[in-house]
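A short write-up of the structure that comes next.
As you look at this complex, bear in mind that one protein chain is not there, while each of the others sits in place.
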Amino acid sequence: MTTRDANDMLVLKGISKRYGGVKALQDVDFSCGRGRVHAVLGENGAGKSTLIKIISGVVQPDEGSMTLDGSAVSFRSPAAANDAGIVCIFQELSLMPDLTVADNISISSPPRKFGLIDAKAQRHRAEELLATIGCEDVNPLMRIRDLPLSRRQMVEIAKALGKKPKILILDEATSALTSSDVEKVYAMLARLKAEGVAILYISHRMHEIEALADDASVFRNGRHIETFKKGARSNDEIVQLMIGREISAHFPPKPAYEIRKPLLEIRNLSWENRLHDVSLSVGRGEIVGLGGLDGQGQKELLLSMFGVLKRVSGDVLIDGVPQKLNSPIAAKSAGGGIALVPEDRKTEGLMLPMSIAENLVIASLDELSSGIFVDEAKVSNAVADAIQRLKIKIGSPDDAVSTLSGGNQQKVVIAKWLMTRPDVILLNDPTRGIDVGTKQEIYRLLRELANEGAAILFYSTDYDELIGSCDRVAILYDGRIISELQGDAINEKNIVAASLNIAGQKSEGGAHVGH
Amino acid sequence: MSATKQSDLGLRIRQNMGFSIAVLLFVIVYFLYHLAHPKGFSSQVLVQNSNEVFSLAMLAMAQTVPVLLGGLDLSVGAVMTLVDCLASHLLEGAGPSVGFGIIACLFAGALAGFVNGCVVVFGRIQPIIATLATGAVYMGLALFLRPIPGGKINEDINWAMTNALGDFAETVGIFEDGKAAWFQPIAGVPTALVLLIIVALVTWVPFRRSVTGRTVYAIGSAEGAAFMSGLNIAGGKLAAFTLAGLFAGIGGIFMAIQTSSGNADIPMAGAYTLSSIASVVIGGTSLLGGTGGAIGSIFGTLILKVISFNFRVFDIAPLLQPLFEGLVLLAAVSLGALSILRVKNQLELFR
Partner (left out) sequence: MIDMIKKFSFSRLSRDDKPIAIAATFILVILIAGTIYTLDRFGSAPLFSPTYLVQQLQIGSFLGIVAAGMMLVILISQIDLSVPWTLAAGAMTATAVGGEWALPAALVVGLLVGTVNGLGVAYLRIPSMIFTLGVNAVMRGLMVAQTGGFAPQTKATDLMRYIAAERTLGIPHAIFVWLAVSILLVIMLRRTSFGRSIYAIGNKEAAAYLSGVPTKRVTIIAFILCSVLASLAGVLLAGYSTKAYQGMGDAYVLPAIAAVVIGGTNILGGRGRYLGTVVGVILIVLLNSVLSIMEMPEAGRQIIYGLVIISMLLVYGRGEKATS
């Protein structure tokens, strides 16, 4: 049931790829056309990443064929794919932090003079490419390390454009961008479309896909399920195609809103120039969301409550008692315990080469020990409990945690913290890059934990999540809370308006925030 | 446009803080040394200093390249010793055979480095342990060549290389045997110093601006990203280690010329290797890779050496000298810690 376009540029036939015993892709037929934006949708593990890696030359398929503009092709390396005009912008950036912007943009085939790199020409090239995406303010001599994340991603995009792509692939490439930069990217994509470039777009953000895509393909369990044109399917239908089963409700029901006595209270928190006079409270049983554009201080707010930031002014109180939070160790024992599920599970949440069991118990070693010795029986029980409660899909607890899928890895991080039985649970964008099925399990779990008496505060870049699971939402702008929404006032219009600071003033409650 | 040029220079200095500090430190300390020295600011002192500094400076340059990759080369002292012993056999004679001997020695150094690179790239063994092992092999070969110290070096070469340009010109018979009028202002410049500058200009500077050189920096900064960008990782690593071997070889040749013999001394090789690491760090190159350069490492060596020169001149009790040297070294490498105090987000401390 595939739609074929008259000007198919890239055609894949019968592509299969296995990793060990797992079939990442099975007999996939896929094609994308010139001058069209083609969205690729699917849960984690559906095969999207493998498809992209095959197209961009990072891995080779076990079976099947690829044709580009009618002639058969096979890419042994990303460089070979680049030469054919296929350029990919990955989720994990391919920039070298210690090299300059100019060096990074021209890293593969720099302009040369007498056999050496021509620094001046390279710099001009960087300036030109940055200008095409509206980033003239970036100095090409700056080191990537010294740029904020959003700018780095723009440099990555400029680098890709410099390779003069015929097919441009974006794999979650906009996840770290500020909304003004996102607009610039959309404009660039429109220009490329007009020039006849084929664009493949992987994203978990439905509204982006609705805005951009001409065609969409759904993958599930390594198979290509369906390709359809824009507007042919509703969001619910799409999600169903991705998951393959009925979903009744996305989010568990919220209790009626009530004013609660605060368990966690933040008063006048300030830090560097990233947080200004932030005050917020979360009661037992409440799920409070942090919203707003990327980089407005949400991440720093969570870190400040976990003892990671130094020289924070203001107070954090638990049950009315001010806490001295100068390290994660202090946070763990503050009041009834604070837990933080961090931003990057691979580098901050897990020790990837270690086993699932070892990762699960690492935050609870004191509780699981008698004296200085670890009680192995207690450990096995705790591990089994955690795996069961969160329904983590594993082979054996002794397997390395790196063998798990993204969703299950995140479950391990959450389970690790639940083992410490915290009163306050902080989560930093917990469902980023995770498949729909696991997301739902996490939403259900959070509501369960709230009902059991925890105070939950989480930062999310996904409006649907904030709307669906939070009792209250605080929007940050430039390090300040400029709006707190509750009850019916939590809707996309209000969140967006507050994020862009359209109302212009701090406001609380009610449904009057709008533009 | 000149406004941007000024801010660009400021940017570059800020980006290479470690290097700038090293240069400044050296200038101050060396100036003090000459002030205090009875024969300060003379060609003679300069020559003596240059000779003492040359081999370690070459080793510091050698060590810089693998460190830029994010690795380490524990065999640089051994390679230097190996080439030293080889040179003590090959540079005995006179005329063209000496020329061939030097080329053979350079080749030996580069080859040793290339072998290091192969073990790291194809053996996929971590550089620190790979070079620990190859270092032992090279020392063994050095011992094979010179079980006891010995050998002889062509006397003219010894004279020419370990003195000033005037003497060099005289020995070689150019510039009217060194007496030409236009030559006089630079006749007092030490040959070793000129050689060091020539080596740096002819090999390091072009390397740094080449694609391979940039690949080395890229690998040290983010190897995964470098691969994704299509850079030749294996080639970069091989080039880095080979260049290190070449530099170490040059140091070995000079050492043989300077001492007029070959000596396979294991503790000395080890001490030189460790000093090369110290030089690299003091010169502003990060042990994590991706930033720094060989010129900085030369200054790191200069600082280390000049401090010990100062001890002589300020007449510190010989028994206390090692202690002072140790304290200064510790202080110098701890300078980087000052930036830690400014870190406000503790997560940044972990890479």
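Labels A and B are assigned to the chains in the order they are written; within every chain, residues are numbered from 1.
Note that a contact is a pair of C-beta atoms (placed from the backbone, for glycine too) under 8 Å apart; a residue touches a chain by one contact, two chains touch by 3 or more.
Nothing here was measured: the structure is a model prediction, and the numbers come from that model.
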Task: Partner chains on view for the chain not depicted - done: A, B
Task: Per the touch definition above, residue among A:72, A:256 or A:372 touching the missing chain - done: A:372
Task: Option touching the unshown chain, where B:80, B:141 or B:200 are the choices - done: B:141
Open item on the list: Of the residues B:149, B:206 or B:224, I need the one that contacts the missing chain.
Closed with: B:224
Open item on the list: Among B:10, B:93, B:123 or B:150, exactly one should touch the missing chain; which is it?
Closed with: B:123
Task: In chain B, positions touching the absent partner - done: 72, 119, 123-126, 128-130, 132-144, 147, 223-224, 227-228, 233, 266-267, 270, 274, 277-278, 281, 287-288, 319-327, 329-330, 332-334, 336-337, 340, 346-347, 349-351
Open item on the list: Tell me which stretches of chain A touch the chain missing from the display.
Closed with: 306, 308, 328-329, 331-332, 340, 342, 347-354, 358, 361-363, 365-366, 368-369, 372-374, 416, 420
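What we mean here is this: only the chains that are shown with their structure count from here on.
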Task: For chain A paired with chain B, centre-to-centre distance based on mean C-alpha positions, whole Å - done: 46
Task: chain B-touching residues of chain A, taken from the complex the two chains share - done: 58, 77-79, 82, 90, 92-99, 103, 107-108, 110, 112, 115-117, 119, 139, 141-143, 271-272, 300, 303, 308-311, 327, 348
Open item on the list: With touch defined as at the start, can you tell me which chain B residues reach chain A in the complex?
Closed with: 8, 11-12, 15, 206, 209-211, 214, 217-218, 220-222, 224-226, 228-231, 290-291, 343-347
